[in-house]
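Got a structure here, written out as structure tokens. Questions coming.
Here the complex is missing a single protein chain, while all its other protein chains stay put.
Residue numbering begins at 1 within each chain, and the chains themselves are lettered A, B, C, D and E in the order written.
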Amino acid sequence: MRIDGRKYDQIRPIKITRDYTKYAEGSVLIETGDTKVICTASIEDRVPPFLKGKGEGWITCEYNMLPRATQVRKIRDITKGKIDGRTMEIQRIIGRALRSVVDLKAMGEKTIWIDCDVIQADGGTRTASISGAFVALVDAVNKLHKRTPFTVYPIRDFVSAISVGIVNNVRMLDLCYLEDSRAQVDMNIVMTDSGEFVEIQGTGEQSPFTRDDLQEFLRLGEKGINNMIHAQKESLKMDSLWIGTGGK
Amino acid sequence: MRIDGRKYDQIRPIKITRDYTKYAEGSVLIETGDTKVICTASIEDRVPPFLKGKGEGWITCEYNMLPRATQVRKIRDITKGKIDGRTMEIQRIIGRALRSVVDLKAMGEKTIWIDCDVIQADGGTRTASISGAFVALVDAVNKLHKRTPFTVYPIRDFVSAISVGIVNNVRMLDLCYLEDSRAQVDMNIVMTDSGEFVEIQGTGEQSPFTRDDLQEFLRLGEKGINNMIHAQKESLKMDSLWIGTGGK
Amino acid sequence: MRIDGRKYDQIRPIKITRDYTKYAEGSVLIETGDTKVICTASIEDRVPPFLKGKGEGWITCEYNMLPRATQVRKIRDITKGKIDGRTMEIQRIIGRALRSVVDLKAMGEKTIWIDCDVIQADGGTRTASISGAFVALVDAVNKLHKRTPFTVYPIRDFVSAISVGIVNNVRMLDLCYLEDSRAQVDMNIVMTDSGEFVEIQGTGEQSPFTRDDLQEFLRLGEKGINNMIHAQKESLKMDSLWIGTGGK
Amino acid sequence: MRIDGRKYDQIRPIKITRDYTKYAEGSVLIETGDTKVICTASIEDRVPPFLKGKGEGWITCEYNMLPRATQVRKIRDITKGKIDGRTMEIQRIIGRALRSVVDLKAMGEKTIWIDCDVIQADGGTRTASISGAFVALVDAVNKLHKRTPFTVYPIRDFVSAISVGIVNNVRMLDLCYLEDSRAQVDMNIVMTDSGEFVEIQGTGEQSPFTRDDLQEFLRLGEKGINNMIHAQKESLKMDSLWIGTGGK
Amino acid sequence: MRIDGRKYDQIRPIKITRDYTKYAEGSVLIETGDTKVICTASIEDRVPPFLKGKGEGWITCEYNMLPRATQVRKIRDITKGKIDGRTMEIQRIIGRALRSVVDLKAMGEKTIWIDCDVIQADGGTRTASISGAFVALVDAVNKLHKRTPFTVYPIRDFVSAISVGIVNNVRMLDLCYLEDSRAQVDMNIVMTDSGEFVEIQGTGEQSPFTRDDLQEFLRLGEKGINNMIHAQKESLKMDSLWIGTGGK
Partner (left out) sequence: MRIDGRKYDQIRPIKITRDYTKYAEGSVLIETGDTKVICTASIEDRVPPFLKGKGEGWITCEYNMLPRATQVRKIRDITKGKIDGRTMEIQRIIGRALRSVVDLKAMGEKTIWIDCDVIQADGGTRTASISGAFVALVDAVNKLHKRTPFTVYPIRDFVSAISVGIVNNVRMLDLCYLEDSRAQVDMNIVMTDSGEFVEIQGTGEQSPFTRDDLQEFLRLGEKGINNMIHAQKESLKMDSLWIGTGGK
């Protein structure tokens, strides 16, 4: 039995609220248990210098936590004068996860800015951010699509993320903060709806892990990803991206 | 008639949600029309260096907007490497407003960190921040008070803020973003429940204003402040600070 | 009787030295009592990005204190790596004050940089900066005007600033440092020669103030502003801006 | 056949030069093909604030590239004013890898600073850094051990790292720069001598990967790790850490 | 004949105003021709960390130019976010020059902060800064000496600086800005009253210089230094430091 009564392979309740704020092209509040993240997708009609003139788009992500999203108040980045390594690592993984399912050429010369701002952090903020940001991204892309239909719809597949790990020698799915802070091994898995991996990042800083552990992580992760993609589809009211945009 | 159908002396609907997030000692979501600000109050058991050993407390404020709280995405401070002047000005005014109604000596050597993070900005974010932060402050102080009652209850009075201004030559109360962006004169008024001024800041950058304008601003401001303090009292379920804490 | 023997409604001696340094288009040393500020106006033949191509000019201000302008040596901004909030607030108010009396469209696509560098600080540096910078601005604009007369002379009115406040429960005009550091209420008033307000900023951090206080502040402020504008006119050897430039 | 004539499961020649510079407690030049990294381990007799008084040590890593370690000159971090995300991510992974095989309690209150400075970058700089830094770490720890023998020798196991990936649809081991820059999938594997995983980080930004791909990555990785640990042992002239330090 | 009518070995008029501002322990305005620098010396009762507990004092210098001290407005350091190399180089040379004539052990654990702020720059600002700062330093040290006489008076000798160079193939003394900007060789010489060198820094970036040039530079420099030290003595009303402080 886990701290919050869940079974070892059970994820926390997921709630996805679309159109959470009114200005962004895509705006989602995702809640997984007590973890709450506002994910917005903003469209800009130009690309970073390294892509100028190549006819391709770009997706970039920024991640942040409100100072009191955590038990102890966290000093703002601007006060310390720099982004810490953890934040850097997280915003890079979110960006890669979303770009992996998008046909950037099909997007044309646009940048989509993904902002994931954590309102309340109870473990799994990076995986919740990926899962929520994907829904915001779909909404933003569909807004573009309604204005001027894409020749090729640029999103190729659903993508979601979940954490797995070993706590007290038990392998488990979707760690909350208390579990995460004492985990021996911690792994984040990002997968598509077609069951392929986009990113696997596992760390056994407290103790290394075996190939058997890894196999079980993949099994647990796949289960969690299925739940999460189901929640995304419910929220977006589409069974598949192709049906949802197939009308054109 | 105003853009959103209000009368010239009418404020927007106010909604104050306490305990909005779970970790902060005080946590409030304040909504005034479409403006939404998360205000948290966090207690730290030490004071900044300039107060060390003086037996006094301190209240400091940080203000920020989520990148897509606005119509056009705003670049994060940390990306630009500095806090802009507007943000600086705002967090200073919030800090002064709250400190003006608190007996810092009665607080003892503690710092209360006020964080105002704007989720959605439709004008009046600095005044909403002051009004919401006051409620978070009361909750945080009361949490301390319940643990170890203060000899002298440190909050002396309610404080609220509201904006007034001249738009299309009409003096009006509580400007929304569209009004604010074309205002000829813009004034922020911070008042206590006893009807005294804590801060007045008025700017006629587009055109100067007369003494008559000022008198009308004060009248409108007082009306708005009364509404706002009423909402604070409703939310806190106290008629006065003394009754609310009188039990001890 | 005040610390320096003045009456409650008396300002300190004002001395304005034009052409104080030789390179700037406008260069003024303003002294109000022991407060000394070098104000320069520098013309640049382009505007910031947000104004490019709009045919309008811009006025921007930077304010700073020499490290030993104050009793205790102040660390330079560059050493701390950031401009403090007070400096930000001050340079924003100076910029707004000057822009409020200038027809930016009449200026054409030019930027005027106002630099206010405090050599010695004895209270009222921000108001002295505004009053001195206005004279430097007139000199710079007239230099442009002599080269190529403006179709519409861009300065519409004189503008000056003065402080008022409550010290030891007495309302008084033009606070020196010792008064300012123990003021209960502190207000800066910026007015034009035609008697209208450009900015009012009053703070009762130590104790709130009443509507009566405010009325008296306005009366005292108006008196101080009249003295200051008189000194500006004497220095510029013009009774009005229109006569001074009327030849065209 | 690969660009440089290697077989798909063949690593590049490894050369480890110990005592490469004269001041550091551990100083190694590691070369894997044309990738060259100077790894130093420096001992400091105190720990970061979050560990003070806990009786534990710490290992922290900084990674950097000389500006012309790469084909195109890279601007120095200090010129841009910040460490880029890639560097952050890399120095975090190196730190975690080394800490995972060290008993920090056994170390006592010391910090070991690992500096990995890339002289020439031809792919795999992060994995070469981990493998080389481990040797520098052993030398530094042994220097401490000779001065004052540890009660418990703090290094528990060898650790090495290697990259694997998919290039032109072929799964391969130890990617050089040309391969890495066109890889569809890229994975870094960090393993101990006892065959357990310390970190797995795989990214399929260009295209997702399957569970079969992952199994093959693990097989290739294990082969590469065995070669690398063999090179470490040769260089250190020890078969196992226990024998090497067993004399005490 | 030179641009300003001087002979090749003639320095510009020197004017030294002591007690230029009222707060600093030493405060000097030095004018050499149109170059004007405010030099202050501020005493702090502690030393930087690297000297703590050694019983020695320290002298450190900061140099800056007002934005419009020059023909074209110079952007403030804080706006660019860093001190430029020229400023760094200058403040280091000023610090070394002053420390070279001071017995830091005799000073005790105090820091003297030298601030050189250029009000108007017409060439030779670094040498004027050294010459003016020395006078401010003497005033500050004497203020300390009056309060509590030093056992050993810490200033050992007068120090001054002057520039020499080659312009249009003519070797000359004390270059003004127009000369400096087209100089082929530029050298700064810092000497004591006893005729010894404290610093020589010569650069032939436009064309190298010969040993003969160097000999003539030293001759010209010595002449200029004599003039400058004479002006310092006149201003301080002392013939020698020992007489001036000999009473004790």
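Quick note on the criterion: a contact is a pair of C-beta atoms (placed from the backbone, for glycine too) under 8 Å apart; a residue touches a chain by one contact, two chains touch by 3 or more.
Quick caveat, the model's predicted, so the values are computed rather than measured.
> Please provide the labels of all shown chains that the missing chain touches.
Taking every chain of the complex into account, the missing one touches D, E.
> Using the touch definition up top, pick the residue from D:Ile83, D:Val141 or D:Leu236 that touches the left-out chain.
Answer from the full complex: D:Ile83 touches the omitted chain.
> Considering the whole complex, which of D:Asp9, D:Asp34 or D:Asp180 touches the chain not shown?
Per the contact definition at the top, the residue touching the missing chain is D:Asp34.
> Among E:Leu51, E:Ala106, E:Leu178 or E:Leu218, single out the residue that touches the unshown chain.
Spelled out, the listed residue whose C-beta touches the missing chain is E:Leu218.
> Using the touch definition up top, pick the residue from D:Lys7, D:Lys54 or D:Arg73 that touches the left-out chain.
Of the listed residues, the one touching the omitted chain is D:Arg73.
> For subunit E, enumerate the residues touching the unshown chain of the complex.
Counting over the whole complex, subunit E touches the hidden chain at residues 82-83, 85-86, 88-89, 91-92, 96, 99-100, 187, 191-192, 194, 196-211, 213-214, 218.
> Provide the residue numbers of subunit D that touch the chain removed from this figure.
Subunit D touches the missing chain through residues 21-24, 27, 34, 36, 38, 40, 42, 44, 62, 64, 66-71, 73, 76-79, 81-83, 113, 115, 117, 119-120.
Rule of thumb we're sticking to: only the chains that are shown with their structure count from here on.
> Hey, how far apart are subunit C and subunit D in touch steps, shortest way?
Contact-graph shortest path, subunit C to subunit D, evaluates to 3.
> From subunit C, count the fewest steps through touching chains until subunit E is reached.
Between subunit C and subunit E, the shortest chain-hopping route counts 1.
> Starting from the Cα centroid of subunit E, hunt down the chain whose centroid lies farthest away.
A
> Taking shared residue numbers divided by all residue numbers at the interface, is the value for subunit B and subunit C over half (same) or under half (different)?
Homomeric contact, same residues on both sides for the most part.
> Please report how many Å separate the Cα centroid of subunit A from that of subunit C, as a whole number.
Each chain's C-alpha centroid was found; their separation is 51 Å.
> Subunit A: which residues touch two or more other chains?
Within subunit A, residues 81-83 contact more than one other chain.
> Looking at which chains touch which, would you call it a line, ring, star, complete or other?
Looks like a simple chain-to-chain line, open at both ends.
> Could you please write down every pair of chains that are in touch?
According to the stated criterion, the contacting chain pairs are A-B, A-D, B-C, C-E.
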